[in-house]
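With one protein chain held back, the other chains of the complex are shown just where they sit.
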């Protein structure tokens, strides 16, 4: 009985639960140079989660939703864009902070993310909504927190207390390969802040994301910061940083491994 | 000298202050199966408060504003929709978090609500704004907090410290009768979270809302959670759950009753 997290680069993950449910998160794949799989290349997708309306998160969601016919849990702006791109309304589950929904047997509670969610529709309308963090409850009660580009905020402690997530998918740094964006000197969280966030959430495992290459300074700082809090027998948050294509496997109360 | 809170179902309340001022909050009445009064059925409305642009909160505000000619304190998106529906601009008092306004002799301070406020205008533009919690100061200095669909957040403690509200109108659960919405397993706050919120706000009385039928599990949990914190002489937050049409009456320092 285990949950597998396949890292696809940027903030994209394919989670396979112990019951075999495939949950895809923030699929930015077709234009992502390191993703080992493109939008139509999955065996199946049972559930798609879209945290917010950004090109590197909403990404290929329309193509995926149409190809696999899966339910999509998303923010209000993302829903409007996905409708416009031809996704069937019946697949789209719009929610906001707190409003728990269930699809494909998976319970998902959206929590605050301190970021911006924004899409531009064909009529020229710029629509915003609440960006969504997610607490994902798998069938074996493994609880996964998806941070989704949040800035650091103290209520991550509250989220930790209320939901006790085992694993967090944490934005630790930022990619700067885009000529249409400014150069950002830090991500929404610095590596230090992402480590703090992981501890405030009381994570067992903090899986770094929002990068293509793990051999960068921010990832090293994140790992060091979390490793340095280790002291004797005290539980601590263990950092995980993968190359795209690698999988982190987690068994409740048991062994975790990367391969 | 007392303040009366008549529950109209969902999050709609008619507050009558000790001076006889009638304040209507989030009037979702005409399509609300349990409301004992419809939009044009009030004797008078002196002040209308609209917390955010949602069908079950903004509701019948346009009809009411036009029928009674009363001032309306509202968020920026709600103002645009109410203008479009023919409400006189002079009636509309747009505000946001912190900016205290006064109308009909009542001082109102908007505070944060962690939710989404969103309307769609006739030109197809989807407009968002800050959803508003309210601190209402009546003429006898009874202080009322209106939560308005907020998710739980720790700064409710700050709101409690700064404003010391006596009574809170708290979203405890969620209605699921709408075929155009997903089924939500929890409201923005669970019943447990709404009880926590009430305590963090240091309320004397927490009046449950966002339901039509009080005989549901969430309301029972909310009541039990607050009752169980009672111990000897220690002040505590007393839960109130009413049927639509019932009234909670509160006298400063004195007797409170439901009838």
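Just so it is clear, A and B label the chains in written order, and each chain counts residues from 1 on its own.
Just so we're on the same page, a residue touches a chain if its C-beta (ideal position, glycine included) is under 8 Å from a C-beta of that chain, and two chains touch if they have at least 3 such contacts.
Remember, it's a predicted structure, so these values are computed and weren't measured experimentally.
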Touching the absent chain in the whole complex: find that residue among A:97, A:137, A:153 or A:205.
A:153
Quick one: which of B:93, B:152 or B:203 touches the chain that's been left out?
B:93
For the chain that got dropped from the picture, name the residues of subunit A it touches.
114-116, 118, 124-126, 128, 151-154, 174, 182-189, 193
May I ask you to list the residues on subunit B that touch the chain which is not drawn?
76-77, 80, 93-102, 107, 109, 111-112, 121, 123, 125, 127-130, 154-155, 157-158, 162
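The working rule: only the chains that are shown with their structure count from here on.
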List the centre-to-centre spacing of subunit A and subunit B in whole Å, with centres computed as mean CA coordinates.
34
